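Below: the structure, in structure tokens.
Of the protein chains in this complex, all but one are displayed in their positions.
To keep things simple, chains are lettered A, B and C as they appear, and every chain counts its residues starting from 1.
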């Protein structure tokens, strides 16, 4: 997927443009294609969603190469640039920079790493410790990743977990500044408050020294217009495809189990030919005429 | 997943019981768990659904070890027995029997193989050739698989594609008989007609010489009571979880793209804490208290 | 490994140059690096050697993605171009062309496919059938691969198994011509005779319509000067690293088992620091000073 494509350039432009941009979550090749067809310009490969679809926890239970394989299918299934949620980079600077090269080979446009320790803990989990990485070590990890990339347009986004871990604005700003100076192409500032107070405090003090990415999963009631006013670069809709699948599957399973019949299900789910269309069967039929003997 | 479990025994009992049993499709760890929670006794790991979620075609574009990895996550995510749709066995008898051992190691309860050639073509696709395997070669493949298994309760289901390929009842019966004699634990007779005429013709002539499995994706209007009367062993609801996900994701993507907001989405998708519940986060929290120093 | 490198160009030049060129077998990252350090300009990723090191047979027992993973490690370990022995392409034209894209993404310079059926049989095995592919189908497979590649310098070599399967010169020439016209960048003509009569007959009739690659595993007594006179493009030393490992390990195991001591072994095997050198530990030590906090 990496040849002659300019997914990296497309993502970099999203991060640096004046417009507010949006990345929609996907967690496998199918969802990546659906995101593209819905008109989104970019894809967020969510760590939570990918681990959840596999059936494991968002604590690095899947190996980094298992995640890499999912990403390759996603990259093959869509022409839109993918920003990968790579947790902490799966180890130290050496693991993280090795990942960067593997992502480039698979046509991934950028990576986001967070300043926590390995194995990571999901930021929205309540009642758990959220141990942060030493900011100097994390800044050097960002630097190592930037030096490792071969495509100058590949993006490395530094995610600051200071608010998530219970620290205040000062720590958030200090870390954002360190990572920015280390070469991060954007700062993802995370917050799990249901209001936008932490984000507002950050953006008004940060003054757009670098592009800012946010994930309003919890403060979703804040109007998007507000994000525009603050000059936010990019909003990530972080896990809603996965969550819609859970509800849909729970419902369809319930109906079929109770009714022992598909009659009331058939019209509510995509037809089989829609599955084939998403798999691009038409193209193969044409190619078989061309490449199989009669 | 293979230790001390009796998933193989559970599936074998479903196949041989007098009751009509049901297998519900899953295509990753998440859907496997949801199928279990809905109360189904067994899981169908659909080749169409697994390829579609990866974003590739149901023509053996994913390698057999990539499919095997999905199956391992499914097996880990659910205690219910899994019958795997293994297409043609991914090659000849040697490839097929090698697969059987790998499935056993991962706690899979049984495998279904179809009498087509590699790479396979989805049976519901219109306008394509559906080349069948030589029945003698396929019967020997079934025999090789039965000899390869180490757990006596592991099941090998032989899927007959005679109707799919345009042959009549005679060919279907002849093949079912050959595969039965070769050791198949059940016969899956497939039909893509929207009525049940082919299936009825088969079951009334077959006289339950061995358990019969059916996949009423196209003839879904036939009442399940009819299947009971015929003495069908097992009905597979073959791809409805995957199809429900497509519809759900297309809808949620459309809403978020148009509204640039989560406000009208939040209540329609599973909450984040439901994702955590499905991932069994609670257990890890308890274990961290036990296995991490204070 | 695929970025900004010109491995594809390097291999293409080897195939098309006037000089006789040599490819030396490797089967993992370590052997690839040793081949490079010995001064060879290119690497042959042998299917026999790769399957043998895994401990399986050269009958497509390992999946194509398992082979792909070995190739990725090899590509990362060496700057020399790699020509991959991809057997029959692991299926039909669609499987083969999908492989081509995956190889490009991993920095592989070219692929060699042989005109047999899947799963393949090693060409040097005695007493077995060597069923050939339909030449028209195989020519179309080569064509599909050439259309699938994105890097114009990626090479597709067509391997003719006519002699291996017991056919004569006419069939060999006919097939070479078909594959050449379908776009193959070179013809690998295989022979398992211990003399060079089949190869001589082919090359004198072929008249270098396209580059010719040979594998003199069996007719190794023919002086290399003879290959030069015939205008052969490239000679593959096909499996000698793997075979040297077998002898070495059998010897070292025997000594250690009998003597229950390393005393007579230590000086005969590479020192531990040579292992570290081959792993490029020095570079990591330097990088740790740069990217880890003091």
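Quick notes
As a convention for this text, contacts are C-beta pairs under 8 Å (C-beta built on N, C-alpha and C of every residue); 3 or more make two chains touch, one makes a residue touch a chain.
If you're wondering where the values come from, they're calculated on a predicted model, not measured in any experiment.
Screening C:8, C:28, C:88 or C:130 against the full complex identifies C:28 as the residue touching the chain left out. Which of C:10, C:169 or C:265 touches the hidden chain is settled by the complete complex: it is C:265.
Mapped onto subunit B, the interface with the missing chain covers residues 1-4, 92-94, 101, 104-107, 134, 136-137, 140-141, 143-144, 150-151, 284, 287-288, 290-293.
For subunit C, the residues touching the chain absent from view are 22, 24, 28-35, 37-40, 48, 51-59, 66, 69, 73-74, 76-78, 122, 124-125, 127-128, 216-217, 220-221, 223-224, 237, 239-254, 256-257, 260-263, 265-266, 268-272, 274-276, 278-281, 284-285, 288. Residues of subunit A that touch the chain left out of view are 59-61, 63-66, 90-92, 94-95, 98, 118-119.
Here is the rule we go by: only the chains that are shown with their structure count from here on.
Both subunit B and subunit C derive from one sequence, and where they touch, over half of the residue numbers involved are common to the two copies. Chain centres here are Cα averages; for subunit A and subunit C they lie 38 Å apart.
Mean C-alpha position of subunit A lies 30 Å from that of subunit B. Centre-to-centre, using mean CA coordinates, subunit B is 38 Å away from subunit C. Each of residues 284, 288 in subunit A touches at least two other chains.
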